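Since the structure comes first, as structure tokens, the remarks are kept for the end.
One protein chain is absent from this view; the other protein chains keep their places.
The chains carry the letters A, B and C, assigned in the order they are written, with residues numbered from 1 in each.
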Amino acid sequence: MSAPGASEPKLGKKDFVSDQDVRWCPGCGDYAILSQVQKVLPELGIPRERFVFVSGIGCSSRFPYYVNTYGFHSIHGRAPAIATGLKASRPELSVWIVTGDGDALSIGGNHVIHLLRRNLDVNVLLFNNKIYGLTKGQYSPTSEVGKITKSTPIGSVDHPFDPIALALGAEASFVARSVDVETRHLQDIVRRAHEHRGTSFVEILQNCNVFNDGAFADVTEKATKADHTLVLEHGKPLVFGKDRDRGIRLRNFQPEVVQLGDGVTEADLLVHDETNPALAYLIARLGPPDFPTPIGVFTAVERPCYDAALGQQIASARAKNPPDLRALLNRGDTWTVS
Amino acid sequence: MSAPGASEPKLGKKDFVSDQDVRWCPGCGDYAILSQVQKVLPELGIPRERFVFVSGIGCSSRFPYYVNTYGFHSIHGRAPAIATGLKASRPELSVWIVTGDGDALSIGGNHVIHLLRRNLDVNVLLFNNKIYGLTKGQYSPTSEVGKITKSTPIGSVDHPFDPIALALGAEASFVARSVDVETRHLQDIVRRAHEHRGTSFVEILQNCNVFNDGAFADVTEKATKADHTLVLEHGKPLVFGKDRDRGIRLRNFQPEVVQLGDGVTEADLLVHDETNPALAYLIARLGPPDFPTPIGVFTAVERPCYDAALGQQIASARAKNPPDLRALLNRGDTWTVS
Amino acid sequence: MADGVATLAKPIEERDAIVIRFAGDSGDGMQVTGMQFTTGSALAGNDLATLPDFPAEIRAPAGTLAGVSAFQLNFSSLPVFTPGDDLDVLVAMNPAALKTNVEDLKAGGILIVDKESFHEQNLKKAGYDHNPLTDGSLARYQLFQIDVTKLTTAALQDLGLSARSVFRCRNFFCLGVTSWLYHRPIEPAEQWIRDKFRKTPELVEANVRALHAGYHFSENAELFAVSYSVKPAVIPPGRYRNITGNTATALGFVAAAHKAKRPLFLGSYPITPASDVLHELSTLKQFDVYTFQAEDEIAGVGAALGAAFGGAIAITTTSGPGMNLKAETIGLALAVELPLVITDIQRAGPSTGMPTKTEQADLLMAMYGRHGEAPVPVLAAATPADCFTMAYEAVRIAVKYMTPVILLSDGFLANGAEPWPIPDPDTLPDVPVTFRTDPGGFFPYVRDEESLSRPWVIPGTPGLEHRIGGLEKEYLTGNVSYAPTNHEQMMRVRARKVAGIVREIPPTEVFGPADGELLLVGWGGTYGSIRQATSQLQAAGHRVAHVHLRHLNPLPADLESILGRYRRVLVPEINLGQLVRLLRAEYLVDAIGFNKVQGRPFKVAEIVARCLKLLNGEHGEVPS
Partner (left out) sequence: MADGVATLAKPIEERDAIVIRFAGDSGDGMQVTGMQFTTGSALAGNDLATLPDFPAEIRAPAGTLAGVSAFQLNFSSLPVFTPGDDLDVLVAMNPAALKTNVEDLKAGGILIVDKESFHEQNLKKAGYDHNPLTDGSLARYQLFQIDVTKLTTAALQDLGLSARSVFRCRNFFCLGVTSWLYHRPIEPAEQWIRDKFRKTPELVEANVRALHAGYHFSENAELFAVSYSVKPAVIPPGRYRNITGNTATALGFVAAAHKAKRPLFLGSYPITPASDVLHELSTLKQFDVYTFQAEDEIAGVGAALGAAFGGAIAITTTSGPGMNLKAETIGLALAVELPLVITDIQRAGPSTGMPTKTEQADLLMAMYGRHGEAPVPVLAAATPADCFTMAYEAVRIAVKYMTPVILLSDGFLANGAEPWPIPDPDTLPDVPVTFRTDPGGFFPYVRDEESLSRPWVIPGTPGLEHRIGGLEKEYLTGNVSYAPTNHEQMMRVRARKVAGIVREIPPTEVFGPADGELLLVGWGGTYGSIRQATSQLQAAGHRVAHVHLRHLNPLPADLESILGRYRRVLVPEINLGQLVRLLRAEYLVDAIGFNKVQGRPFKVAEIVARCLKLLNGEHGEVPS
């Protein structure tokens, strides 16, 4: 709440750094995400005071304290509800929801899917570390089956959500995935999320080095990364691998990994199409052990936003029928006593 | 709680009729559903006392009162949670959740998706009338955009859920749709839901003749039904129409309606495959105005059930380590004062 | 009359007050009938109060007990406080309506029935073994059996309507009958019919004819020997309308937001009996009213809180079951100190309870239903029209003190109605809202010296960017703090801020002697019954007074001394003793409870009887 906002012509990363000490564990993936977001925000051409970060509870949800904009660290799971009311009544604000896999998909699951369905023009950054960090290490709804944690000492038995598939089930208009340490990619995705009109749902794979270290080593370690990541690009075939020599093909509506060459060419591969949610769903269900982990924009489609539509109703009601409190109070059958 | 249960060799529909007056509006689609379920239950070879119907709140949720089994009319949206605890601790029971579009997808959305993810071996009958019946006619999360109701006098602005897509997003293992008045089809689906191991999610299109009459007229009226319904059958091509002369073809991963004949044959059409959730999602997103409404089993796949896996953990813990309360109380560092 | 209805020839008797109830099947249009009769009575200058009684089922099978719908009206030449205890007149459209209502009819009361509906099938549905019209069981009433169906059919004969459409005009026939009997004008009903059926002229014609037919029938038939007149009441001059509590609540919010020059944001999830506030507000978008039907009550209050952060007048509405779900967010609202009004339209609990029935058992939840020390001002409306005032007041307090405020109403107030002297918007109290924009000396938790409230700074304000949240905050800066004494300081300042709202409470109005034998202390929807009972007791010479609390937290500053001036304090409540506990804990006064929990309001007579017992020295129950 110190430096000037709208008036200053050009903002930089430092303008988005608050005066609060960052309280994540040393080495936590949250730092990298914070840094990328702080880099992207000043580039978006929006006065600083128009940004609002709303979060729930969790390590990730401390995010707003560190960003020098308006912020609301609310209660567990309810950030989407709060953001909905804020955005619906103040559509000119740039509203960002920061949440964790527990916050968004456990206690907050319902609000998230309703947000996506309504398609408010806000951005969701879901830090998925596949664990409850803040409460010190219980399994989360994205933890893999058999996960050994404090609350599942002999392994969890529940099948996890795939956040991307769930978002597609709720017919989200923008669904993407990135990785905490993929700085460029993450910046691009954050920027695209901002640009998209409607709810932008971004899952960010985030390492919790204290309670679930290396959960995404496959896609973050130099040695394995290329073979285990499928970078989605609109209009491009699904190719991956260190030598970009493997791809995903569809046979009988079943995806399979194929080796390029030997008669198999890129033309045989599935071509990514951001405008096709059904394809996005098919891609979402790829992943280890048989497939690489897809990252990038799964789908980006246009559909009306709740906030705009509601604002429109109000504007036209006002235009048709200007507010007249006296008339309202005197509405219906009245009589006069004299 | 009158007639005998397990002992009697053969049960009939009347054994599943309770002594309570049915309190739905005359003409409500709920009657037809009740009747089909009461017909199927005695055929399942399960003693009556083993059935439990758990519901939330809504017109539909009064269902348990009318079925002469164990029943729990709980609170709004929470039936899946209650059923989870019951089934997890009493896996031998046949547990049925009866719910409405508001109960299951508005307030209860989170419990539903978590139930599906965990895959408890229970059956969900979701009566979708696209309206809040019991509270006298507000729009629901399945109401179409522009719906005029008491709470949306100039039309709703939010995009609805498709329950099938949402269930697939949560990776449900069994997802089906039927229609209140399609007695045979509904019976078959109820039977298949029962047979499936895992959570069986059944959306039943149900007419609320008081607050949303004719919402499904397309698929229920004799005249239009055949042209507007796509009956899914495993292994069969997607054919529909009064003369069964139209089908669904995939082109560039985009479905389209084609006329059979003139060079187009059934071999060109998509073939339904219940074991492929990605295909199910693609089919789920078909529907009016451009496509017929699919009914039948969208997907049925096997995966472990939460209740069985948890029971297994307990059984093996007992086997490895028989319970000894004295030893437990005396665990850790102890000392004796004498 | 305008259409030339002949002058009345029969004798006229005068009455002070009449309590009439229209009862029939849900499909019989009893609510419309009752409301039209009410309009007529208002225009006749009577004071009045009304109460509908809806069936719990949406549409129970026709003719069953579960399907009975009723509407009660008390109209009088004297001040009216309640819809009335026992009935002077009951109109019963079928056996089920008779069965469920007749026990409320006074001995000697007028009972009008549609004779033809008492056929075997209907009698069976209502559980009658014999026809009560003929078995002598109604001997204590003045029974008027009218062939309503036949007479209506005859009147509409040439219109070519279906039997069903004709049947649906029966209610206007009965309205005609009763309008004649009590000298109500029928023109307003006629106008209503013309508006309502604008698009189907044959229905206009049919209903208007039925109305007239009924009127002429009573006038001409040998049935009624006399008719009754009720003189106009002495009512303060002004423009009036009849208003239900829910409509008044909605208008109170709109008026306050309008006065504050801010948008109104309602986040809500439908629930009986609160939904009508959502319905009403969703028709008022031109007043910058945002209505958000949320996925549940948590999202409803959450969205409202988000809107409050953004600078809207934020409200949420619900009933008991939904209140449970809002508790955590109310706690957050008070921690972040943002204005928010939570309206709880109480219904009979616990759990799902009896959703269509009234109760006032959520007071202690409103006070204490959150974890931690979480003080929230609590207001309660006393009458349907008072809902306007208290909704308005709730907003005013919320924004002045930057605090969530709980407003209590109940099913009885929500659906009941009374004449409301329509206020002049210009004379409504100000609702000043200023958003801080000055960065000089700004801290998110710097406090106003008197009100102790923090500044309202909305996102979009340059230079005042800041973060709020539910973790304990450092005094002044609002930064997260775990410092032990800071926590205590913050706890106490939050408590003092709410306690300080006592300065907003006007001196308590004592109805009756300033000291005496007995003080009745009430709150909420029991106002009318208690006030009327007090009047009666006073008229009988007892030194009894009535205080009705509209501020429950904090309690009025002068309450302690008032309580001390009466030998006995009795607290009638539609619960098992809640306000009585607060008074006992706060003032160590040996207040005793008078409790009834039957899903319906007190009868005046019940309170009078209880007071008389007490005045005669019998002690009562202590809160259980």
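General remarks:
Here is the rule we use: contacts are C-beta pairs under 8 Å (C-beta built on N, C-alpha and C of every residue); 3 or more make two chains touch, one makes a residue touch a chain.
The model shown is predicted, which means the values in this text are computed figures rather than measured ones.
Note that the absent chain touches A, B, C when the full complex is taken as a whole.
The chain not shown here is touched by just one of C:192, C:368 or C:442, and that residue is C:368.
Residue in contact with the omitted chain (choice from A:57, A:204 or A:219): A:57. Within the full complex, the residue among B:262, B:290 or B:333 touching the omitted chain is B:333. In the full complex, subunit B contacts the hidden chain through residues 1, 3-7, 18, 20, 47-52, 54, 57, 64-65, 68-75, 78, 80-90, 92-93, 110-111, 114, 310, 313-314, 317-318, 320-323, 325-326, 328-338.
Not every partner is drawn; the one left out touches subunit A at residues 21, 23-26, 57, 59, 75-77, 106-107, 109, 132-136, 138-139, 141, 150-154, 210. The chain not shown here touches subunit C at positions 56, 319-321, 323-325, 327-328, 331-332, 334-336, 344, 346, 348-354, 356-357, 359, 361-362, 364-365, 367-374, 469-472, 482, 484-485, 487-488, 491-492, 494-496, 499, 575-576, 581-582, 584-586, 588-590, 596-600, 623-624.
We take it that only the chains that are shown with their structure count from here on.
Computed centre separation for the pair subunit A/subunit C is 45 angstrom, with centres defined by C-alpha atoms. Annotation for subunit C: residues 285, 295-296 touch two or more other chains. Multi-chain contact residues, meaning those touching two or more other chains, occur in subunit B at positions 106-107, 109, 141, 154.
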